[in-house]
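Left out: one protein chain. Kept in place: all the others.
Up next, chain A:
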Amino acid sequence: MSGTFVGMPAFPKAAHDAVNNPTLRGNLRHATQTIRGKREKAVAELSDWTALREAGKQIKDHALRHLDRYLVQLEESVTAAGGTVHWASDADEANRIVAGLVKETGESEVLKVKSMATQEIGLNEALAAEGIAAYETDLAELIVQLGEDRPSHILVPAIHRNRGEIRDIFAREMSEWGRPAPEGLADTSAELAEAARLHLREKFLRAKVGVSGANFMVAETGTLVVVESEGNGRMCLTLPETLISVVGIEKVVPSWRDLEVFLQTLPRSSTAERMNPYTSTWTGTTDEDGPKTFHLVLLDNGRTDTLADEVGRQALRCIRCSACLNVCPVYERAGGHAYGSVYPGPIGAILSPQLRGTQSEIDASLPYASSLCGACYEVCPVAIDIPEVLVHLRERVVEGGPVTREGTKVVLRPAKGHAAERTAMRAARWALGRPGVLRTGQRLASRTRRLHPRTLPGPGKAWSGTRDLPALPDEPFRDWWQRVHGGEGDEK
C-alpha cells in the first residue's frame, strides 16, 4: 500500500506535537465533540439500532466470506451494463490503470469525488507524475489540496482547520488552480462555501473525466453507490464523458436490499443525518444520460491478505463512517496526522498495519495508539471490535507470528525495539506465577518505601513527568490478611 506518509515518525512522537498545539487541539475538540453529541441523538431516534448494527455486521461478514463469488458476479453485472472492470492487486497497478485510461481520452485533467481508496493509493500524485492534474471537489478535500496539506479525518479531512485558516488558504491559493477567491473574502461559512462553489462550478462544466470511489457496489446489478452531503459528487458522476471508479474489493454487497441497512446506519454514524443529502447510484452506461464510458478498477492492495487473518479481517467490514474517530479520546488529542495514514483514528490503527504490514516504525506503533477504552467498538455501526484487533496486532508486533503476505503464509519475526519490554514481561510473568516471590517483592517495596523517589528514571520517566506516583502502604494486603486472619498461607 502506498499512501504511507514518507518519513513518518512513530505515533507517540507524532502525537507529541499535536498534543502541544493548542489551536489544533481546540479545533479538534470542538469538531469531534459537536458531532459526537449529534450522532448520539440521531442514533437514539431509531428503536432498532441494535438490530441494524447486527444486520450490517452479518451482511458484511457474509459478503466477505463469499467475496470471490460476489466479485465475479459484480464483474459480470458491470460488464453486462456496459462498463469495463479492471483488477488491481496493488496501488501501483491501480494507478497505472487509471493513468492509462485517462491518457486514452486525451485529457490532462480529472475531477475527483472524495474517495479514500484513491487517497490510499496516492492516485493524485501518480497522475501528476504523468502530467495529469486531479482536482478534488469535496469542500474539505479542496481545502486540503489547496493548502498542500494532508487529510486528517476520513469524513472531514480538514477537521484540523478553523474558518480563519480556510479563508487564508482560499485567498492565497485559489487563483493558482482556477477561479480566484473573491476580494475581501470573509471567514463566514456562507462566504467560504460560495467561494468554493464558484471555483468548482467552472471545473465541473469543463471536465471530461471524472474519478470516484464508491461506498457500496451491488453484485446483483453491478450498481455503484456514492453517498455525500454537498452534491459535488453527483456533478462529477454525471457531467463528464468518462467515469473511472476505484473501489476496494471489500465494498461489495450482494443485493440492493442490503443497502436498506447501510443507508440508515452510515449517515447517522458519520454526519448525524437521518439520510445523507445525496445518494447517487449508477449502473454501467446509458445512452444520452451520464458518462458514455465507465471503468471500474477493483482494488486489492492488501485486502485479501487481511481477509486471511481470522481476528483482523473484521476491519474489512468498515463502511468509513468515522464514528470511531469522533468518539476516540486519543484521536481527539493526537489529531489525524499522527497516524501517518489516510485512515486515521481507531479504524486506521487497525486497518493501516494490516494493509501495509507492521514493519515500518509508524505501523508498528499504531496498534498501541489506544487506551483500549472501547468507545470505538461501542459506536461502530458494523460492530468491529477494534480493541480486540488492536491487541491482536500488538501481539503480532511483539511476538511475531503467522501472517499472509501477497497470498503466501509467512511467519513474522517480532519487531525490533521490544527486547527490554519482552524481558520485563517474562520476568513479571515468572514472578507472578510464584506468590512467594510476589510477596517478597511487595514486602521489600513497603519496607523501603521512605527511600523511593517520587519521580522515576528511565522508561518510568514517561509516567513521573506528569503524574505523581502513589505512596506505598505500610504493608501489602496479604500481610494484613495473614496478621488478622492467621494461617500460614497456602502459597507455593
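The definition used in the following text is that contacts are C-beta pairs under 8 Å (C-beta built on N, C-alpha and C of every residue); 3 or more make two chains touch, one makes a residue touch a chain; residues count from 1.
Please note the rule applied: contacts and distances are computed from a predicted model.
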Chain excluded from display, named as in UniProt, from "(Fe-S)-binding protein", "Protein-export membrane protein SecF", "Transketolase" or "Sigma-70 region 2": "(Fe-S)-binding protein"
Option from A:8, A:181 or A:330 whose C-beta touches the chain left out: A:330
Touching the absent chain when the full complex is considered, from A:231, A:407 or A:473: A:473
Chain not shown: contacting residue from A:104, A:202 or A:421: A:421
Where the missing chain touches chain A, by residue: 11-12, 15-16, 19-20, 25, 310-311, 329-330, 333-334, 367-375, 377-378, 388, 391, 393-399, 421-422, 425-426, 428-429, 432-435, 438, 442, 445, 459-460, 462-463, 465-470, 472-473, 475-478, 480-482, 485, 487, 489-492
